[in-house]
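Of the protein chains in this complex, one is absent; all others appear in place.
Lettered A and B in written order, each chain numbered from 1.
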Amino acid sequence: MIYTFGGVLLFALGTYGLIARRHLIHKVISANFMGSGVFLILIGLGNRTPENGPDPVPQAMVLTGIVVTVALTALGLAIVKRYYTATGLTNLDDEPPAGDA
Amino acid sequence: MRDPARRITILPILASLGMLAIVARAVLALPPTAAGLAEEMQAGAKSTGIKNVVTAVLLDFRGYDTLLEIAVLMLATVAVLSLRADPAALSRRIAGRAGPVLGSLSRTLAPIMIIVAGHLVWVGSSEPGGAFQGGAVLGAAGILLVLSGYAQPAWAGQQVVRWVLTVGLLAFIGVALYPMLEGGALLEYPDESRKSLILFIEILLTLSIGASILSLFMASALADTGGERP
Partner (left out) sequence: MIGIFDVLLVATLLWIAVGSLNENKLFKSVVMFIIFGLFMAIAWIRLGSPDVALAEAAIGAGATGALMLDAVGHLRSRKTPYPATPEETEDADA
């Protein structure tokens, strides 16, 4: 069960990073952390069976999830690079952060 | 002047603590030991003759999920390939940067990786392995070859590549629809050819997934030169 709670904490950590960090690549990394947290929760919950070994259905789902995550990451990074090429920015701020008059 | 910054930094903490509370409450509401589906899956896998239960679940019991997942991967590849602009730029970036260590490493490793990928797919029905693992190693071998200058980056748009990308999904859809011609349900494999059908799908899926990972890397690497489209 420790892995399940670790997954919950990792998911919360990823949520914080997704919102708090301004750089777009940090946001992509945070989204990956959120995904990994969810996978830990799923397989951690699938390991609750006393005998019979781990539950294979969450493992199949997580395998699917890993492939979808890499597709998401690749598309996100391509968009980030294109956005940087087009605008020269690596964040999504509307106005400059506090400190400018 | 300080207040907007402080308001902005409270929101992510609140959001993450909120998520933590919701998910932790959901997890704690579940019983500490639960039966799960392990018994049914293992009994079912024994009846199909596939010893690796996860592969049986992926390609047989939950085959529809895998079909949709491959479609998602192909969609992402299409989207990333549509962002590309200039194949020559990547060649210029890589050319001459390889160095002797990377060159000899890739010369040694790439054939081994291809063999490992094939092995992972072949034993996927009885030992840990399968199409995704083999496809990932194959894609990684391709990335290694591109980065060390042994493969041309401009192949990402050619016809051969597009066929390799789609053959896995097409074969999967074909095998999924075929039982419907004889009045069965979607993805209901006939019993006597179940294992060989799954192996056939897995091999083609490996090629597709490898080409897809390689295309994601190269097309994403090509997407930097925004300029004018050729």
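Just so we're on the same page, a residue touches a chain if its C-beta (ideal position, glycine included) is under 8 Å from a C-beta of that chain, and two chains touch if they have at least 3 such contacts.
Bear in mind the structure is a predicted one, so any value in this text is a computation, not a measurement.
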| item | value |
| --- | --- |
| Touching residues (missing chain, whole complex) on subunit A | 1-3, 5-6, 9-10, 13-14, 16-17, 21, 23, 25-26, 28-30, 32-33, 36, 39-40, 43-44, 47, 53-54, 59, 62-63, 66-67, 69-70, 73-74, 77, 80-81, 84-88, 90 |
| Positions on subunit B where the hidden chain makes contact | 52, 54-55, 120, 128-130, 132-133, 136-137, 139-140, 143, 213, 216-217, 220-221, 224-228 |
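To be clear about the criterion, only the chains that are shown with their structure count from here on.
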| item | value |
| --- | --- |
| Centroid spacing, where centroids are CA-atom means, of subunit A and subunit B in whole angstrom | 17 |
| Interface residues, subunit B side, partner subunit A - complex | 1-5, 9, 11-13, 15-17, 19-20, 23-24, 27, 30-39, 41-42, 53-54, 56-58, 62, 65-66, 69, 72-73, 75-77, 79-80, 83, 130, 132, 209, 213, 216-217, 219-220, 223-226 |
| In the complex with subunit B, residue positions of subunit A that touch it | 1, 4-5, 8-9, 11-13, 15-20, 41, 45-46, 48-50, 52-57, 59-61, 63-64, 66-68, 70-72, 74-75, 77-79, 81-82, 85-86, 97-99 |
